[in-house]
Each structure stands twice: as structure tokens, then as C-alpha cells.
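In this view, the complex is presented without one of its protein chains, the others remaining in place.
Each chain carries a letter (A and B) given by its place in the written order, and its residues are counted from 1.
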Amino acid sequence: QSSLTVYGVADAGLVLERGGDAGAVQKLGNGVASSSRLGFKGKEDLGGGTILTFILENGYSIDTGAAKQNGALFGRQALICVTGEAGALSVGHQYTPFYKTLNNVADPFATGMAGNAQNIFDDTTRVDNTVEYITPRFHGFSADVQYGFGETAGNSAANRYIGASGTYENGPLTIALAHQQRDNATASAHSRNTMLVGRYRFGDVTGHLAHACNRDVLGSESHDTMLGVSAQMSGADRLFASVIRHHDTTSAQRNAVQAALGYSHALSRRTDIYAAYGHIRNSSTAAFHVGTAADTGSGTTGVNLGVRHVF
Amino acid sequence: QSSLTVYGVADAGLVLERGGDAGAVQKLGNGVASSSRLGFKGKEDLGGGTILTFILENGYSIDTGAAKQNGALFGRQALICVTGEAGALSVGHQYTPFYKTLNNVADPFATGMAGNAQNIFDDTTRVDNTVEYITPRFHGFSADVQYGFGETAGNSAANRYIGASGTYENGPLTIALAHQQRDNATASAHSRNTMLVGRYRFGDVTGHLAHACNRDVLGSESHDTMLGVSAQMSGADRLFASVIRHHDTTSAQRNAVQAALGYSHALSRRTDIYAAYGHIRNSSTAAFHVGTAADTGSGTTGVNLGVRHVF
Partner (left out) sequence: QSSLTVYGVADAGLVLERGGDAGAVQKLGNGVASSSRLGFKGKEDLGGGTILTFILENGYSIDTGAAKQNGALFGRQALICVTGEAGALSVGHQYTPFYKTLNNVADPFATGMAGNAQNIFDDTTRVDNTVEYITPRFHGFSADVQYGFGETAGNSAANRYIGASGTYENGPLTIALAHQQRDNATASAHSRNTMLVGRYRFGDVTGHLAHACNRDVLGSESHDTMLGVSAQMSGADRLFASVIRHHDTTSAQRNAVQAALGYSHALSRRTDIYAAYGHIRNSSTAAFHVGTAADTGSGTTGVNLGVRHVF
């Protein structure tokens, strides 16, 4: 079928982790800068400006060949989307607006390598059973709302997920506000996260700022603040860095600070090599780890060196 | 390779279920009208009128991205087939002749949506370890026989499956007789099903009639009778309905009646939207549920609203 495309990412590298409870470890990392994936997507023009697309995207571990996302075949994305002048309506297993804001706008590491903002930020990457609507952009403003069915018989609020984001773009400036909440299995309580993000492109240098307020299902609150910068060097080289501070408002004071530096060099339009360093200083009993795009990690220091091929 | 084709179905919709033991539930249905699938098929001309084909077909849940069929990668179909003037011989993980008769001839819902005949009919959709032979059609007659190895060491009859169907087609008329039986793990008993099906196309309206006799492995007998109709409306619209009566001959009298109505509207040759309603009245302790193409369901009333894209 002419409209079907097979695409993906093959990313592998060396990952050194230090400071974990069980000691240092050297790994062959799978999906360090970007999670390795294989996807199938298709498109049909339904006429009248309406386009139907579908995406089936698998995540795999290149070091073992196994499927990621607890073995789900298309654990990254599985959706049908109808796009027209009135916006885009999609259903399936989809990224959350919260994750997209963190990944696309906030994080200079784009949730990859040792500096992955998800090492610290409390984030739901994707949700099952979702219906999502994205508005067209109007004077720079757009909105994205998502509802995930809890699919609990007798209690439609149990396990449900609600997410939304609003974005304003104007030339070099992007500002986004994202929110998500998920009810527990009896709908007696819900966790929630709210994040405000700003990004400004000063020529080849981009500044990133993000602040998130989190409340878990037991009512404990915390805050995450990120300051990031990325610089497109002459030609193929890119440098990026971020500092993230996690502030625990409870008496346990499980605070943490992450600092990370990354570098990538494009060998071609589709292939780059990269290196990164990240370190987390946990306070009290905080137990944050330096991970990568595809791995949550086991140490408080992480070093990455790898190659990423996009196909 | 020029002969390889990637194909599939992406089908998703809203499914409302009422009357289940745990209460009503709203779901994002995966594969409501047709089960969502991704397949790879290829063909080689071996000369002399002989064609080799293979099919590897995965079933997935578009609401979670997970593989269906208990996680089997190609859980829908995996087979090699050699076709020639003498018929088609295939081996692998294949549809049963019984299922093909139910799906292709008997059921106006084509085993999809709330009216899926499989909600009531006792049916084996596919079997492992099968060898199947389909005759050419001769004066309207054709036959399909299938043997599934039990693969039990020391007892070749244990767990084996035997299926067959005979079909007569003459212009608007199709009549088919299908049978299947499966031995239990010690080959001390077997379940069996026999079904007679008739279909007649009166112009744009098609009538469907099916009657099945079932005997389970313990010897209990039941009967299923279906009356169905489908109508191709002007242009892109199709209406279909069926009534199915399940008669339990045992003293438990677990009888049931299902009635269902469906509608589909083609947006293009490859995409349609659909709606369906189905209801089951269970008697005694009968516990039949209104499902969809891909889901067995939890309620006695089901409402579907969705979109199906074939690629």
C-alpha cells in the first residue's frame, strides 16, 4: 500500500552507572538518546480536507531484542487519528499532553540520555484507552485535551486519566501549561501534576525553564524546577545542559538536584553519535536515579556514549 | 522483496456495556467491527500454475498496543500455502473451516460489533499445528478439511482437532455444512459442533440462516439458531440485523436469545464508521455476554460507535 511507512530508531551505547545501592555497573544501553522503536504508519485522504492516519509503534531493547513497555507489541503508540480544519481527534494508546510538553518543549535532553528530565519529574508518558482532541493553532494558541477511560465496571471514575495542555507560540517564544490527573482504583483519590514551561530561542542558543507542582494520591506535594540550555554549535554539533531541583514539601524532605551535560554530533541527517554525563545528589532518603531514554537506571551518576540511527 | 505486502486493520470505537455482574462500563474498544491487525503476506509463482503464499498476521489491541491472542506475535494467522489446479494445501496456525463458515456465510455482522454471532455460537476461531486442504470449486461445490495435531507424546489422538466444511454456491445462493471436533487431553472424549448455513442474496438484501448442534466434552448438548438480514442501502450505507436463539437441552436450561442491529457508512473504499446495538436475554444461569469482534464483553447490552480503517 503506497501510504504505509515503516520507520524507527535504532539507538545503542555504553552506559556507566555509579552510586547505585548494589555498586557500579557497565551496560550496553538500549535507546540511550532516543528509545529504540519500529513503527508502521499510514495515511488516507478522506476528502474535504480530512485526513485519517494510524500509528502502530513498537519499542524494543536493542541489547536483548525484547519488546519494551512490559512486552506490549505496540507499547509506544497505537492510535487512529482524524485530522481536519477543526483539529485532530485521535483514539488509542497515546502520549499524554503532559509528556509531550515535557519532551518537546521543556527538556533540552528531549527525555533522553543521562540528563532525561524524567529522572526527576513525575510524569506519565502514555495512557491506554484514550480519546484526545488537539485544536488548530489560532493566533499562536493551541490546546490538547485527553481522556483515558478507566474501564472499571460499575465506576466510570475509577482509574480514569485526564490530561490537558495549552501552548502559546510566537516566533522564538513558546509557553505551555500542562496538567494531568489520575484517579485511583476506587476513585477515592487522585494524583495530579501541573507544569508551566517556557522556552526561548536566542539564535543558536535556546533557554528552557520548567516548574511542576505534584501531588500524589496520598496528598503529598512536591515541586520540580528545571533550568536548561541547548546550543547548536557550528554545523553538526549540539551541546545541551540542564539543572533540575526536586523539592519535597513533606517532613521527609526527600529532595534532590540533578545536573547534566550532553553533546551530539550528526554523522548524517539520520545518524548521530552522542555523549552525556548526569549526576543526582539525593538528600535524606530520596532515591532518584540517572537513567536514559529507555532505562530508569540504577546509579546516581551516569555516563553515556552511543550512536542513534533514525530510519 | 516485490512480493511482500504489509496490510492490516485499525479499528477503534466507543463501547458501552450494561447488565454485567459488576455494573455498566464504558470502554475504548479495540477492534469493534473487525479485530485490529497487522499482517505480512508474500507470494511466489513456482511455475506450472503453482503458487506459494505465506501469511503472518498479528492481532493487536489499539487501546493498549498489546498483542491479542494471549500475546502471540502472529496470533491471527501464520501459514504457508501451496495453491494449484488440485486445490490449496496449507500448514500452520489457521482459521477453522467452522469459523470461516460462520464468519463468511452465516453472520451478517461477520463476527463483529455487538451482534457478533460468536457471542452465542460455540466456535473455535483458529487452531495450532494444522494441515488444511481446500478443493477447487467444481460445479459450485467445494470442500475444506483440516487436521490439527495434538502433539501429545504417546497419544496421537489427544488434543487433536478435526474440522471440515462443504459449500455449495449457485448465483445468489450459498449453502454450507461445517463440522468440528476436538479430543480432550487424554482422547477419552471429544467436543463437537455441526452447523448448517444458508444465505440468499435478493438483490441488495441478503438473508442468512444458520443452525448449529453442539455437544461439549461432557456430552451436554445445545442448539443455536440464527436468522439474519443485511441490506446494502443506496450508496455507502449498510444495515444488518440478526436474532440468535440458544437452546440448552440439559435440565439446567441455560437458554438465551440475542437480538442485534448494526449500521455502517463507508467514508471511502478503505474506511467506514459504524454503530451497533445488541442485547442478550439470558435464562436460568446462562451467562452470555455482548462482545465485539475482538472482545468477549461483560454485559448483556452493548452499544458500539467507531471507525474502521483497512490498509
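Simple rule for what comes next: contacts are C-beta pairs under 8 Å (C-beta built on N, C-alpha and C of every residue); 3 or more make two chains touch, one makes a residue touch a chain.
What you see is a predicted model; the values in this text were computed from it and never measured.
Chemist: Of A:Asp63, A:Glu169 or A:Asp216, which residue touches the hidden chain?
Modeler: A:Asp63
Chemist: From the listed residues B:Gly75, B:Gly163 or B:Gly302, report the one that touches the chain absent from this view.
Modeler: Going through B:Gly75, B:Gly163 or B:Gly302 one by one, B:Gly75 is the residue touching the chain not shown.
Chemist: At which residues does chain B meet the chain that is not included here?
Modeler: Where chain B meets the chain not shown: residues 1, 3-4, 6, 40, 42, 44, 46-47, 52, 54, 56-57, 69, 71-80, 82, 91-93, 128-131, 149, 151-156.
Chemist: Even though one chain is hidden, which residues of chain A still touch it in the full complex?
Modeler: Residues of chain A in touch with the missing chain: 5-8, 10-13, 17, 20-28, 38, 58, 60-67, 71, 73, 267-268, 270-271, 298, 307, 309, 311.
Everything below uses one rule, namely that only the chains that are shown with their structure count from here on.
Chemist: Between chain A and chain B, what's the gap in Å when you average each chain's C-alpha atoms?
Modeler: Each chain reduced to its C-alpha mean, chain A and chain B end up 40 Å apart.
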